[in-house]
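One structure, as structure tokens, below. Some questions next.
All protein chains but one are shown in place.
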Amino acid sequence: MADDLSDIRRSPLAGLDLGSRAGGAGGVLLSEGAARESFILRGQADDAAFARAVEAALGIGLPQEPAAAVGSDALLIRLGPDEWRLIVPLADGGQFAARLASELARAGGPGALVNVSSATTVIAVAGERATDLLATGTGIDFDPTAFPPGQSVRTRVGNTQALIHRQAVDAFELHVPRSHARSFWEWLEDRGREFHAAIAL
Amino acid sequence: MRRQPFRAAEGGHLVDRSEPLRFDFDGHRYEGYQGDSLASGLLAAGVRIVARSFKYHRPRGVWGFGSEEPNAMVTTGIREDARANLKATEILLSDGLEAFGQNAWPSVAWDMGGAVGLAGRLMPAGFYYKTFMAPTRGWSALYEPLIRRMAGFGPAPAAPDDAFYAKRRIHADVLVAGGGPAGVAAALAAARAGARVVLADENVRFGGALLRMPGEIEEGDGLAWIDTAIAELETMSHVCLLRRATVTGYYDHNLLTVAERPDDDVEPSTPAVRLWFVRARDVVLAAGAHERPLLFDGNDRPGVMSASAAAGYAHAYGVLAGRQVVVAGNNDSIYAVARLLRGAGVAIAAVADSRSGGGVPDLPCRMGWVVERAVGSRRVRGVLLRRADGKPEDKGERIACDFVAMAGGWSPTLHLHAQARGSLDYDEERGLILPGRAGGVNRSAGAAAGRFDLDGCLAEGWAAGLAAATSSGHERPVGPPPRSPNRSAGDAPVSWQVGPGKRFVDLQYDVTAADIELAAREGYQSVEHVKRYTALGMGTDQGKTSSMAGLVLLSEALGRPVARTGTTTFRPPYTPVPIAAMAAGLVGEGRDALRRTAADDWHEAQGAVFTAAGLWRRPRYYPRDGMEEVETIEAEVRETRGGVGIVDVGTLGKVDIQGRDARVFLDLIYANRISTLGIGRGRYGLMLREDGRVFDDGVIMRLGEHHFYLTTTTAHQHAVMQHIEFLLQTVWPELEVYASDVTEHWFAAALAGPGSRALLGRAAPELDLSDAAFPMMAVRAATVAGLSALVFRMSYSGELSYEIAVPADHGLALWTRLLSEGREDDLTPYGTEAMGVMRIEKGHVTHAEADGRTTPDDLGLGRMVSADKRGVGKRSLDLPALRQKGRRQLVGLSVIDTQARIPPGCQVAESSDMKPAPPLGHITSFCYSPTFGRAIALALVENGRARTGQTVHITSPMTGLSMAAEVVPPVFYDAQGTRLHG
Amino acid sequence: MQRYSIFSLLKGALSGHQDWEPAWRAPEPKSSYDIVIVGGGGHGLATAYYLARNHGISNIAVLERGWIGGGNTGRNTTIVRSNYLLPENQRFYEHSLKLWEGLSRDLNYNVMFSPRGVINVFHTDAQRDYWVRRHNGMRYAGIDAELLTRADLTRLVPALNLSPDLRHPIVGGVMQPRGGVARHDAVAWGYARAADALGVDIIQDCEVTGIDMQGGRVTGLQTSRGPIGAGRIGLAVAGHSSQLAQMAGIRLPIETHLLTATVSEPVKPFIDTVVSIAATHAYISQTDKGEVLIGGSLDGYNSWSQRGSPARLEDILSAASEYFPRISRLRQLRHWAGVMDMSMDGSPIIAKLPVDGLAMTGGWCYGGFKATPASGWCLAWTLANDAPHELNAPFSLERFRTGAMLNENGAGPVAAAH
Partner (left out) sequence: MLLIPCPFCGARDETEFVYGGDAGVERPRNPETTTDEAWTDYLCFRDNPQGMHRELWFHRDGCQRWITIERDTRTHELGAVRLSRS
């Protein structure tokens, strides 16, 4: 078995030394979100065995809307007709995924489960100008009736593709591809000048 | 400093007289007030000449009030800070502002270029098409440099724009373009109904025409009503009010651009311009109308201006354009203007109304009189009036004045309506082009729709706002519409009084009535021809004041109705938009994110020289003290081939493939057979485009019964994914296959060289690395350097080699642990250059060879195409041209002179003379091979394989270099593959 | 034809310019012509001119739906060059460039061809290898080509940003010194005037609504101004090639796409060459009026809307201001989109079509304006001889059947990729 890996995990933003940039008080606060385990889950929405296996493993039903279904710790987001994203805390140590894999296997192996935990980095954007900042780089409608808290969308923001999870009216988590993360962070800081963006660790 | 001789004793709702400001124009200091525009400040100071005209260098003064201004273009700031071609009417005065007139030397007041005016008769429209043809290169050598010296209005920029620019993308139920009475009424109605409203107006204050001329709304001052309405809108969270914001473009599916100039007093975080992209469900176009000029001799003289602008300077700024005015026009607005000016202290010399009869008793009216000529050169000193229906021999009457306010009627602002592809209707009776059928989801209201009375504008705006709200699903009650007693339409009959002399139609490009007549006479009869032949309407005012006059003159010249003449196309933007605003957020990495691998921080700390690989950066080589680049690269190759090297291959595309039909599908997308692959084994695969050309290559690994992992080239990560999804979703939807791009999840490093087995053996002690247990093209899950990893045995360098993949979060740990583990092996990190050398030595193809034109056979990979199965692109290989003899084939070239080095971009030829003749082929990849001690290359050469053993020449005609080389098979190094086993 | 010269201009000045004759007549269409050219853009008018001048056929009409020069002739970025990769394109465009070089005198109309040099800059080794190889190949085709160092670039294009800190820094460039720009409208007008003088009828406001055929051969056209008989028909309607060919029952390997271009406000000249940026596919020049003229890549989907997307503008303007930072101080004055015949391999079609007596020029992708003289020259030859000239023989329709695609940039049969 491999080492305990928590100490060797490295964020793509590490090279930016956010600590030296922290501070400021403005209309929007940028910070790096907690790392997560995340998985692509593929399968047919109308496949009952598949849906049962997911529910049995996670304790939450497959969401049919692009909204997120929230379990005790897990977040399950529908991203496409046959695609979901499972996001669980890093501390979970892969238990959700292992349970899901075994439930799927027991159901005869429908769909597919792919670990993409290292594929994205989480950046939190919060504050009364959070939507204004994001709106400098995406055409998504942030009106709460169109995009209510709790929902997620995959879209394009500035120079990258991103999965935006709206936690509250003015709090967002952006899951961005790790190879883009540094450029994206710098883009956010640059566009954030207009709102006196502050940086938190 | 000069005082403000033309500032009225009182008045001016936009200026704050308690805050004087100083500003400079052409080196002279003047005073103005907070709230002034540069134009009002200059007029208050008595500056009459603010510009010189483009072609004839005639003196020009302020003509208009806002973005329609054709004349008063200035440059602000000096040297690096200079900004050219700004309209004085749009510049908010700020303390210390420095502005300069343009197109003149030494100044607009005393311009040597005025001499050009004398040669004006030689320069009718299109004169340059008729001459400058001899000698043959005369145009570019002799004449064009002169023309270019005259080109342009303002100075060329001397430095980049370092101001901050911003963008905002928002959604609205209703966008209202224009904040005059109609626009404000529309916004209020829509907002009360519950719609998300954006109201944008180009002025510093909402009110539109009411800023220039007072009017009454709801039994009170119109502007006060506007203020109240704006105050109500400001309390609504679903309303966005944008001042100094011009709606500039109307695009597909109701996307509109709005250029906002937030405030000239910038704090660091306030952008110079914020460009809004508003996606609106519905749009109310209430952008008002532009006043038309009258066409008489000398109508460009400083002091001749738009009547509503003259009124506006008095009303909004308390500034008088002169002491004594002749008001001339063809509609009732002249009386209101004259009264307003009189009230402000201007003497009314005459009010010339081209219509006969009527008139008002309180003003010196000349009914049925028109201006024939403006007298004066550097500024107007009087006008010659004559009877509209008079005979040419009638002597007119000269009237002294120091400015002329001309009111030629109104042209509705159709730009946005037309940009949205709405149709245009010509109203013959009223002489107006009106918006017809709407293009996008929008409605025009107020003066923009030809309603020129205040009550009509309010009613129409209100109704439009309500309708727009309703169409976007908002129906809350809104109360009754506002009313105004001003119900006179004040329509102008068509009247383009034309006499002899220089009658300017387009002031900015110096286009006269005679130019338009000449164009028509010469056969340039389409309105677009006239525009292009004369430059009519092509200036920075985009024909706001000139195009209607041009249209009518052309129609008259051709004796055809205006409706048949049509208009030129209205092109966005409505007013010029700063390029820096369009570029905001898109410069550098903001435009193309720089992709970094998980080990990038290490490479950077190591001082690696990077190279671009698509959006990624990769170490090109790792510099060493005292060594040149080439030596370093050679060392990296030597040490890898002789010992062990490590390279970051994290940029390769990776795709996870699962599903019951995965094997069937992989057979279809690769030219070679994949389905026979055993679990734990891998295979090199070749993807073709449907046209039979090589598309991509990579390695396919089978991880489980229905589970595969494949790599793509760095360049084609996204293209391959899209290709796979295309085939799965549109061509073979019956297949159950799930493809997921996992490029970002995995980091990978390759260990290469005879020492790689020993090193990996220590890093992964549990792994049996014997040939038997872990053969070529096998894949194993293992713990490497304490990290869970996938290990592939494959080789790109031609040496024994392993690729180790771990989740990217652990990528840096893998990299550093392998490097420290490899210290005793002298593990050498190498970059793309050394990697390239080794792959050329080994004859592997990249996109330099698979350049989208080559077939598998061209590249010597013909045997990889399975004869006994279907697949993408295979059918095309049977087309005659792809089987033709004489195609260029991949060969190796071995340079005979061991001292020679191949320059970039070479051709391959039979001889070294480099004389024009079809070459044999071209170099695709080249390097100096430290292994062979000479330069080698891969090349595509006509019938290349048959030329093996022959001598050809590698040539670079542009540098004059050539060298002889022997044609050899493309695999230079270890053709038997023995080194793959260490 | 009234000759144009400095003397005629002086004479005109003395008479108040009252005596200038129409540059071309406005004839009523005759009932039939030996040859009818559909399309009164540069290509169609050039075809008529060369038919009359080179082949002695003057019973010709050019039918234009709107006003001459109103299509892509009047909506391009005016660049003229012959710096192509494939030998077939090199030969053809070089022939065109040679015609450009004598065109003003030939037509007695100043088309303001200005060989100020066309520069391509590149950013990576792979791009360098490609561009240098392409220009080395041009030398083998007898075409001028120069390799530029960064120092050369500094000298030739002082406004260009050569900073190594750019996202995609410039590492070098190549140049075709004889390339340049011309005044686009003047090309149509000059050909029209010269063709008219040779007896060609130029008929504007005349829309073709059908092509008449009998026994597999064209006999005439249906137009908005009545039927017109024709011995042969040449289509020169790039942007609408598919529609016209469809009238003869022919499908083409062409899609129609938009190409956005934009100009800044006019300022004093500070860019005196044409510069094309490999990293971003933007090309930049400054007109003799002082406008900085910027072209980009396609919007990327079939369209006849002439408006273009603001996203494309953000793209090309950010690119332009990154490589010419001083441009960021200018303002965008106007933008528009051309309607592009995008062929499936990026090279044109100048060929007889599978109906007797019918030939076309089209499929121009990005090359239409610079091709104008040679396109007309070749189509005239093809119509006059009922066979292609060797210059346009490779630009056949058959190549799409045999797989002999002239794939200038290596993209597959995807129109928008060229």
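In order of appearance the chains are A, B and C, and numbering begins at 1 in each one.
The criterion applied here is as follows: contacts are C-beta pairs under 8 Å (C-beta built on N, C-alpha and C of every residue); 3 or more make two chains touch, one makes a residue touch a chain.
The structure displayed is predicted, hence computed values, not measured ones.
Seen in the complete assembly, the chain not on display touches A, B, C. In the complete complex, the hidden chain is touched by one of B:S18, B:S237 or B:T730, namely B:T730.
Here the missing chain is touched by one residue of C:E255, C:D288 or C:E322, and it is C:E255.
Touching the chain that is not shown, out of A:A49, A:L79, A:A101 or A:A200: A:L79 (per the contact rule at the top). Touching the chain that is not shown, out of A:A126, A:V153, A:V169 or A:A200: A:V153 (per the contact rule at the top). Considering C:A46, C:L103, C:L221 or C:M344, the position touching the chain not shown turns out to be C:M344 (whole complex).
The omitted chain makes contact with subunit C at the following residues, 240, 242-243, 251-256, 300-305, 309-311, 344, 400-403, 413-416. In the full complex, subunit A contacts the hidden chain through residues 66, 79-81, 83, 139-140, 153-156, 161. By the touch rule set out above, subunit B reaches the unshown chain at residues 251-255, 279, 421, 439, 690-691, 718, 722, 725-726, 728-731, 733, 870, 874-876, 878-880.
Assume only the chains that are shown with their structure count from here on.
Chain centres here are Cα means. That of subunit B falls 22 Å from that of subunit C. With each centre defined as the average position of its C-alpha atoms, the distance from subunit A to subunit B rounds to 32 Å. The geometric centre of subunit A is 49 Å away from that of subunit C, both derived from CA atoms. Contact with two or more other chains is made by no residue of subunit C. Annotation for subunit A: no residues touch two or more other chains.
Of all residues in subunit B, those touching subunit A in their complex are 164, 166-171, 196, 268-271, 274, 277, 279, 585, 589-598, 600-601, 604, 616, 656, 658-659, 706, 738, 740, 742-747, 783, 786-788, 807-813. Chain contact summary for the complex, subunit A toward subunit B: residues 1-3, 5, 8-12, 14-15, 35, 40, 42-43, 82, 109, 111-112, 114-120, 132, 135-139, 141, 143, 146, 158-160, 177-180, 182-184, 186-187, 190-191, 193-196. Here subunit B touches subunit C in the complex through residues 82-85, 121-122, 124, 127-134, 136-137, 139-140, 144, 147-148, 151-161, 249, 251-252, 255, 257, 277, 419, 421, 514, 518, 521-526, 528-529, 532-533, 535, 538, 540, 542, 569, 571-573, 576-580, 582-583, 586-589, 591-592, 594, 611-612, 689-693, 695, 847-848, 851-853, 876, 879-882, 884, 903-907, 909, 914, 916-919, 922-923, 955-959, going by the rule given at the top.
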